[in-house]
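Got a structure here, written out as structure tokens. Questions coming.
Left out: one protein chain. Kept in place: all the others.
Order as written gives the chain letters A and B; numbering starts at 1 within each chain.
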Amino acid sequence: MPGKVFRAAVIGLGRMGSTFDDEITRGGQFFMPYCHGPTYVASPHTDLVAGADPHAEQGEIFADRWGLERGQIYADYREMLEAERPDFVSLCTTARHRAAIMIDAINAGVKAIWAEKPFTLSLAEADEVLELGTRKGVAIAVNCSRRYNVFFNQARRMVDEGELGEILQITAYTQCNLSHNGSHAIDAMRYLVGGDVEWVFGEMESDEKAAGEEDLMGNGYLAFDNGARGFIRGTHTGAAPWEFDLIGTEGRVRNLAQGMETQYYRWVPGGLRNQGLPARAPFPLPTHIPSSGLSVIEDLVDCIETGRQPRCSGQDGRKALEIAIAMRESHRQGGRRVDLPLADRSLRILSSEILSDAVPARVRRMQSK
Amino acid sequence: MYRAAVIGLGRMGSTFDDEIQQGGTIFLPYCHAPSYVASPHTELVAGADLHAEQGAIFAERWGLSAQHIYSSYRDMLAAERPDFVSICTTARHRAAIMKDAIEAGVKAIWAEKPITLSLAEADDVIDLGARNGVAIAVNCSRRYSPFLSEARRMAQQGELGELLQITAYTECYISHNGSHAIDTMRYLVDGDVNWVFGEMESDEEAAGDEDLRGNGYLAFDNGVRGYIRAMSTGTAPWEFDLIGTEGRVRSLANGTDTQYYRWVPGGLRDEGLPARAPFPLPLSIQGTGLSVIADLVNAVETGSDPHCSAEDGRKALEIAIALRESHRRGGRRVDLPVDDRSLRILSVEIGGDTVPARVRRLRQEPVVA
Partner (left out) sequence: MPARTYRAAVIGLGRMGSTFDDEIRQGGQFFMPYCHAPTYVAAPQTELVAGADPHAEQGAIFAERWGLEERQIYADYREMLEAERPDFVSMCTTARLRASIMIDAINAGVKAIWAEKPFTLSLDEADEVIELAARKGVAIAVNCSRRYNVFFTEARRMVDEGELGEILQITAYTRCTLSANGSHAIDTMRYLAGGDVEWVFGEMESDEKAAGDEDLMGNGYMAFDNGVRGFLRGTPTGAAQWEFDLIGTEGRVRSLAQGMETQYYRWVPGGPRGRNLPARAPFPLPTTIPSMGPAVIEDLVQCIDTGAPPRCSDQDGRKALEIAIAMRESHRQGGCRIDLPLPDRSLRLLSSETANDSVPARIRRLSGQ
């Protein structure tokens, strides 16, 4: 049983802050509770004490759903930070304001931030938040949720323990905008490979898109510092929806169909010239399957206590953004390889979620019906 | 070149291959006339059928002139002196036609299944064939499948270890297509059945001589145990599962998929795990019918038994009859051989056989299997 119970608050009381889990009827990619409100309620480490959102109706729905008093809901997150002094704060607003809110939260003295992705819009914003967070000793976890998914954790354990041999290739088929869900895809590639990207090549969906700052689809080739090579297809993927394929000299793990199936291959004798054949073995599950959200909280509590970085840290969030931007730069430069880190920190991608973000997504969904 | 004739100029004699759109169980040419036409060993010289229209269609399709089509197969045998004769009529007359063909001096018979209706008929044909040195192949085509032949090779060469179990899910009437299913079980385990237990679809069906569905448990002389489900099989259509101590081969979905499992390290307590390895394909795959003809040519020239001999055909029938006997006796195990040779099953294909199946199909009368 846990010792200290931390005070937790959510900023941005919409889908990720509150109701996302209602959409999910099957396990595999997520195990419940996953999103912020329900996780704080379920975790033995946290009490949900407050929420903040400029839209009053969002606040009312949130309060009813999670059993908060009206006095615990704030229109202004700054007032909330000051009045409630939360230990944990979740950033579930549009990405447009994420950097500013993180800076305010750090300055208000929070111990841990659980931020939705993408981490920020520009590299300069990311740099500023990370510098401040480090200086103030705040643990920042970015919700690239595959780092808290049991199948990906097992695959990474197999990498770390050498069960897949030397890692050669990571291929991702992930139809997405490169900042928005691309941050999931790129981060999962980095996580599985266990290395960092030195340079990239990218092709965007069009020259026009590549010239602008709006979020966009594209494909890329990634050179990792440990010798692994990556290919990401973020343009249409047809019959290969959200798939990761991790190939090593001794074994291979494929995660298919948005995480609903995971395959493991290893060598057996045989083959055209008896040089061996990859055979599909049962994927090794751990003896206990944790919920995704609760794993994030466990991780952040441990970071507060030990000072280490979260499994998906602010740095990881920045790297996903930087890789996406570098892929676009590659296209902009007529198809050249681009080295990381990027020198121009003013570069940014306007994550697709910030379109029309003056109105809550819930209201937009209702209006479009 | 051997002179070949077909008796019974309908579906199996002539047009069956037109129905097949995908390989797996069957590779084309498969049925009799197209195989004789394609084989380098044979020349198609004649056909016989009571129904004139069947003969006309056959002549046109396979380029025979009208005088080589006979309404009496006896006239055909006397006039054409074929070396090979195919028996593609209803099973009702198969035994009588085979005896006439043997006595007319043919070298080889390629008979459709089931070999006969009664055990006594089968005994008769086999005895006469042996005395006259005629090679008889029963078209239990899975013995000529490249996948199942490979599975049997693996079993014989010890690659699957000691064989333990053969399971068949094969919805069928136990004489008609059951002859395929039972023969394939015997073929894969390379053993003979000592005794059986059977449950038929109903007491009424079990009491009669009509073809029927049922399930059975088979005890082989080499220690293997078999289970066949010939009642409805739902989502497991035509499947064979051969299990040994070291490996396992599964033929699924009517032969369209073949799986091979062998041990790799791992497991709950590290006791090993069966992993799926690619199935080893042979170096070449030829039409199933061509394999039958090559096999019969070899039998004619060397005196060896065909891969699927008349003896195999009789055993499949005897096992089916024993399964029914088990039910008739209130559910008791029945030892083989079956003493009462008058026992028979009226293969389902003989229902309505006064009219060619093609004509029945045109009239949209129901035709079974």
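FYI, contacts are C-beta pairs under 8 Å (C-beta built on N, C-alpha and C of every residue); 3 or more make two chains touch, one makes a residue touch a chain.
Computed from a prediction, not measured in an experiment: that's the story for all the values here.
Student: Looking at B:38, B:79, B:236 or B:294, which residue reaches the missing chain?
Tutor: In the full complex, the listed residue that touches the missing chain is B:236.
Student: Looking at the full complex, which residue from B:7, B:44, B:174 or B:273 touches the chain that isn't shown here?
Tutor: Considering all chains, including the one not shown, the answer is B:273.
Student: In the complete assembly, which of B:26, B:98 or B:336 touches the absent chain?
Tutor: Answer from the full complex: B:26 touches the omitted chain.
Student: What is the set of chain B residues that contact the non-displayed chain in the whole complex?
Tutor: Contacting residues on chain B, toward the hidden partner: 19-26, 160-162, 164-165, 167, 169, 195, 197, 199, 215, 217, 219, 225, 227, 229, 231-237, 241, 243-248, 252-254, 256, 261-263, 266-270, 273-274, 330-333.
Student: Spell out, residue by residue, where the missing chain touches chain A.
Tutor: Where chain A meets the chain not shown: residues 21, 24-28, 30-32, 44, 256-257, 260-261, 282-289, 291.
FYI, only the chains that are shown with their structure count from here on.
Student: Hey, how far is the Cα centre of chain A from the one of chain B, in Å?
Tutor: 58
Student: Which of the residues in chain B end up touching chain A in this complex?
Tutor: 262, 264, 266, 273, 275-278, 280
Student: Quick one: in the complex, what on chain A touches chain B?
Tutor: 266, 268, 270, 277-282, 284
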